[in-house]
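Sharing a structure here in C-alpha cells format.
Every protein chain except one is present and positioned as in the full complex.
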Amino acid sequence: MIGVGKAKQYANVLDRPIGKGKQEVSLSAFAFLFSELVQYNQLQVDNIAELERRLEDAGYAVGARVLELLCHREKEGDTAIGYSFFHTQHRHCDMMAQWASHRARVADSLEKGTEHEDEYMISEKELLVNRFISIPKDMGAFNCGAFVAGIVRGVLDNAGFPAVVTAHFVPVDGQHRPRTTILIKFAEEGTLDFQSLKKQRYRYCNEKQDWINRRENWSNGFGMLTYLLAS
Amino acid sequence: MQFFGGTEISPSPPVPTASGNNGNMMYIFNRNGVCLLYREWNRPLKTLSSQQDHKLMFGLLFSLKSLTAKMDPTSAEKGNLGVPQLPGQGCSFHSFRTNTYKLSFMESPSGIKLILVTHPRTGDLRDSLKYIYNLYVEYVVKNPLYTPGTPIRSELFNKTVDQYVRGLGTELAVMLCKKPSYVCVLAD
Partner (left out) sequence: MAAIYSLYIINKSGGLIFYKDYGSAGRMDTNDSLRLASLWHSMHAISQQLSPVSGCFGIELLQADTFDLHCFQSLTGTKFFVVCEPGTQHMENLLKHIYELYTDYVLKNPFYEMEMPIRCELFEISLAQAVQKERVSLLGR
C-alpha cells in the first residue's frame, strides 16, 4: 500500500483516501438501490406479473454469482465426504436462506413442505428488501420478495437443482405485517437419489483427490456437488 | 439511522447580556391595519421599506389569526378560513418563535394590536404587553392632542416604552430561566 506508515495530514477532505472502513453495506444505501431497481423496472412494464418476473430475473443473475462466493467462503472443515444428499440439500437451502436474508443469521425458519416431498419454504418475518416497502392497495398480492426468490432460484439452478421459486405474503395473527415465505419447488430431475449420489461421490474423490487438493475451494461438499452435477 | 447529532441545526443569536439589547422592535397597529407606532432598537437586517414591512407584519398577524382560529382543536364550530375575525373572536395566538426571534402579540378588544419582537429565548411576555398597553392608554389615549387612528408622536410615550423594554432586557438577562413573575413587580 502506498503511504503506509506515513502519517500524512490531508488539508482537504477530498484528498483523503477512502478508508477501508467496516466491511458492511449501509442499509439505507441498499434500500435506495433496491428502490431504484424496482422503480426502473416498473417503468419498463405494463402489468404486475411482468414486474415480478423482471425482479426475479434480476435476482437470478445475483444468485448465479453469489453461489460462487458461497462456495469460496465455505469453511475448510466441512469437507466431509459422507454427507447425505438430503443433508447437503438441507444445508444448501440453509445457506441460501442465510444469504437471502442478507444477514449472517439463518432465516427465521426453513421448513419442509408438508404436502409435497419436493417443496421447501423459507420464512422471514421481515424480508430485508421489504423493510421499507409498502405495497399500494391496487397492486394486490405483489411482493418485492420476488427479487429474493430470484436469488434463491439463481443459486439453486446453478448448483444443479432447477426449481421454481416464488415469494408470498403470509398473514400472521396479531401482527400488522404479513411474513414473507419463499416457496421452493424442485423440478423432477433436481431430486437425485441419495445412494447413487453417494457412490458417485466416493468414486469422484478417489479419482480426483490430487485435483481437489489443488483447488481448495472445491474440496467442500458443495463444490463437489456442483462439479458432480455439472459433469 | 440517526440523522441528528447533538448539535443544534438552527443557530440562534447569542443570549442577551445585561446591556439591554433584548428587544428588537415593536409595532402598534389599530384595527384598520394602520401602523400607529414603530420602534426599533436592534435590527441589523432590513430587506424591505418600512411601509412594506408594516404591511407584511400586519398581513402575517391577520393570516396567523385566521389560521389559529381555523385550527383550534378544542372547538367544533370554527367558521370558514379567511373570514375576518373580530377582536377576541375565535382562537388567537400570543406568540411565535423562530430560531432568530420571538414575536409576542396582544390584541385589545378595541382592536389595537401590540407586537413586541425580542430575542428567541425570552419567556412569556403577555404581562409585559399588557403593561405597554397600559402605557399606551396613559400616554397616548389620555393625551388630548392625540387624534385616534393617527401615528403616535409622543416623545414621552416613546421614552417610557424605550426605558421599559430596556429594563425588560436587563431583567430578562438575569431572570431568563426563572418564572416571569418579575413583570408584576415592574408594573406596580
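Some points to look at:
Letters are used for the chains, namely A and B, taken in the order the chains are written, and counting of residues starts over at 1 for each.
Note that in this section a contact is a pair of C-beta atoms (placed from the backbone, for glycine too) under 8 Å apart; a residue touches a chain by one contact, two chains touch by 3 or more.
On a predicted model such as this, the values are computed, not experimentally measured, just so you know.
In the complete assembly, the contact with the undisplayed chain comes from B:M57, out of B:M57, B:I132 or B:I152.
Contact with the undisplayed chain is limited, among A:V45, A:A64 or A:I135, to A:I135. Residue positions on subunit B in contact with the hidden chain: 1-4, 9-11, 13, 24-25, 42-45, 47-48, 53, 56-57, 59-60, 63-64, 66-68, 70-78, 81, 91-101, 103, 117, in rising order.
In the full complex, subunit A touches the hidden chain at residues 28, 31-32, 34-39, 42, 131-136, 139, 144, 176-177.
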